[in-house]
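Notes for the one structure printed next.
The complex appears here minus one protein chain, its other protein chains still in place.
First chain written, first letter: the chains are A and B, and each begins at residue 1.
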Amino acid sequence: MAPNPRKRRETLAFYLSISPWLIGFCLLTLAPMLLSLYASFTDWDLLTAPVWVGGENYRQMLDDPRFIQSLKVTAIYTLIYVPFDLVGGLILAMLVRARLRGSSVFRTIFYLPTVFSGVAFVVVWMWMLNPRAGLVNLLLAEFGINGPRWLQDPNLALLSLVLMSFWGWGRSMVIFLAGLLSIPGELYEAASIDGASAWIQFWRLTIPLLTPTIFFNLVLSVIMTFQTFTSAFVATDGGPLDSTLFLVLYIYRQAFQFFNMGYAAALAWVLFLIIMILTLLLFRSQPFWVFYLGEGNNQ
Amino acid sequence: MKNIFRLFVVLTLASLILTACQSTSATTVATEAVSEGGVTVIRAGTGDGGEGLTPHQQIIQNFEDQNPNILVQLEAVSGRDYYARLLTQLAAKAAPDIMQIGDDAVPSFVEKGAFIPLDECIKQNNLDTSIYLPGLLDPGKVNGKQYLLPKDYSPLGVYYNKKLFDAAGVTYPKEDWTWDDLLATAQQLTKDENGDGVPEVWGIQLPATWTTGFEYWIGAAGGKLISEDGKKYIGYMDSPEVIRAVQFYADLYNKYKVAPPPADLNQFGGGNSEFDNGAAAMRLFGRWPQSGLKTNPNIDLGVAPPPQDKQRANVLFWGGFGIASTSKTPEIVCKFLTYYAAEPGAQVWKDWALPAVTSVAESSGQTTDPIEGVWIGELNHLVPRAYTFTPYWNETADPALRKVLETVLLDPGADVSAVVKQAAQEAQDALDKLNK
Partner (left out) sequence: MNQETAYEPEIFRLRGWRKWLRYTLLVILSVIFLAPVFWMISSSLKPEYQIFAIPPIWLPDPPRWANYQEALTSLPFGRFAINTLIIALGTVIGHLISCSIVAYGFARLQAPGKDFLFILLLSTLMLPYPVTMVPLYIIFSNLGWVNSFSPLIVPAFFGNAFYIFLLRQAFKQIPTELEDAAHMDGANFLQILRYVILPISTPALATVAIFSFQAAWNDFLAPLIFLHDQSKYTLQLGLSFFRGSYTVNWAYIMATSLVITLPVIVIFFLFQKAFIEGIGFTGTKL
């Protein structure tokens, strides 16, 4: 098949269009990625030169109970957090989407918690979850319930962090909002003329057209949540009893507290592979449920 | 919308231009500073923050006044992130000339060649090393050679609130008091008037799961955490003395309930605030919060040494400055270092913390002060900290010890002996892997 000039032009246009990113990638991202990959095969304490040890770091991982623990912690957290984030964000977006008086105030209110940077907000949360004087337990006490020890309970610490994360729904809310607002109005009009009820409109119109946004939030949520760091670092430092030992926290510790940069890099690359595989799976699933308005088939 | 966008673009272009001007002018200043008139710039890295920077800045100011050809650029990062930046800079061979590190990082850094030995420097600047209070040079020594000089330090002490003692009619702690005295005193002070199970006044606020601070308890009980050769935890970490220490500590919390439960396990010291609020009569900790405590209206402050058990013991927490091996101007840095760590620097420090130089401590009256004198006196009862025996303390014993404390504090029914033995085994396994 002879390459036709139109295709060639398009290919050229494509590579030109992504050149800013591509150049930046080669200069600023590829090098660190490769360097860290190299580091993962070495013993490197950051103070002296790296020493090649082959696959030793990777072998060591299998023996490392903390690594297994951190995988568990991160996986569980992600599995719980992501669905809640998607549903919560969507509900909030639906509630504030209306172009009514006060909507912008509510939007700002819901977005507000995500605007504060890590430390201060997490600290406030830690205080709210304080077993004896925190807001949460005081409220529970009103109902006669003896509140648990939250962040200090090895069985509940992780869930406490999940609870904390709910206040971050504002972020996915904003994205869903953008998605909701770009669904053309005439589709709704046509649907209602055809007699579809609000319920039907939601499920057969809104949701399908929202799938690109859902997909986006899902993929990014998975990628980002696997790399949770700040809340664990500030609130619990991985404890109690390693029940909140997130993988990136463990990586940070290995690199900057134990001087094991090589091992940390190896851990990071394992994390990378896990996220990559999950993302690829999600992408593969696209044809089954994601529907782009700008392309082809209608429903 | 268009207007917002336009405004945006204008603002950004303006700021980009500003940046361009800024960075060029900054680099010009730097190069000029170095080349013109032979002014040297030395970079000093420190992990202090907030007001903790003021003494540094003051000392730097004094030094620069006396040495107009030298500029000291203070690069400060507060808290735990300091090491992240420092290590990154070291990896890129772009570290500051003079670096501050904490005591437990000294062996690793020195062994990896990050610092130069200071004997030359000390000789050249005629630094008399006997000017220091006892025990303050040791954390900066590795294999007998001095690599760092002291910046600040603190042993442990027991703060007590005279108001609460007086109200309960209890005598103040004596200098040679024992663990049993501590328990008795705490019990007398703990009051739960309304019987709801939560005392209005607690006997003593303890620092929860703080691992390195716990070494005091072990030392006082006559125990050790690790063998002299740094290879064995078994036989030491699980010894009867250690078990006794852990048991006593846990009992204070769970059995006798004289200590309030930890508020925040991640915060240094447990995050409790009972003592601050006048709800606890005593507090075991270092000297760091003292200035705040002195001005706290709820507290009439006194300080006592930590009680003894089998022996008197205390542990020292220390920060020091050393010269980076990558420094291009070690002699000049040395001049600053010796200025800083000797009497001139100590004169500034005495207003902020305990000075390291004996003469300054004496002349400022601190050695005889009823409160400061206690801290200084504790320097005579120090036991070596476990990290001095192995470079792998952080990775092996520290997590194990932390686990022990977390378990026994959170679970009143835990079998202390079993928990300790298990921890010792875990630490040993980890250590063996690293030592092989």
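Heads up, the rule we're going with is that a contact is a pair of C-beta atoms (placed from the backbone, for glycine too) under 8 Å apart; a residue touches a chain by one contact, two chains touch by 3 or more.
What you see is a predicted model, and the numbers here were worked out from it, not measured in a lab.
Student: For the chain that's not shown, point to the residue among A:T42, A:T78 or A:T206 touching it.
Tutor: Going through A:T42, A:T78 or A:T206 one by one, A:T206 is the residue touching the chain not shown.
Student: Going by the touch rule given at the top, which residues of chain B touch the chain that is not shown?
Tutor: Residues of chain B in contact with the hidden chain: 1, 4, 8-9, 11-12, 15-16, 18-19, 22-23, 26-27, 43, 47-53, 73-79, 81, 84-85, 87-89, 91-94, 263, 267-268, 271-274, 276-277, 279, 286, 288-289, 292, 296, 298.
Student: Pick out the residues on chain A that sit against the missing chain.
Tutor: The missing chain touches chain A at positions 7, 10-11, 13-18, 20-25, 27-29, 31-33, 35-36, 39, 46, 91-92, 94-100, 104, 106-113, 115-121, 123-125, 127-128, 130, 132-135, 138, 167, 170-171, 174-175, 177-178, 180-186, 188-189, 191-192, 198-199, 201-202, 206, 209, 212-213, 215-216, 219-220, 223-224, 226-227, 229, 248, 251-252, 255-256, 261, 264-265, 268-269, 271-272, 275-276, 279-280, 283, 292-295.
By our rule, only the chains that are shown with their structure count from here on.
Student: Round to the nearest whole Å and give the separation of the Cα centres of chain A and chain B.
Tutor: The computed centroid separation for chain A versus chain B comes out at 36 Å.
Student: Which residues of chain B touch chain A once you look at their complex with the stated criterion?
Tutor: Spelled out, the residues of chain B in touch with chain A are 83-84, 87-88, 90-91, 108-109, 112-114, 198, 209, 261-266, 394-395, 402-403, 406-407, 410, 433.
Student: Any idea which chain A residues touch chain B in the complex?
Tutor: Touch list, chain A to chain B: 45-48, 63, 126, 130-132, 149, 151-154, 234-237, 239-242, 252, 255-261.
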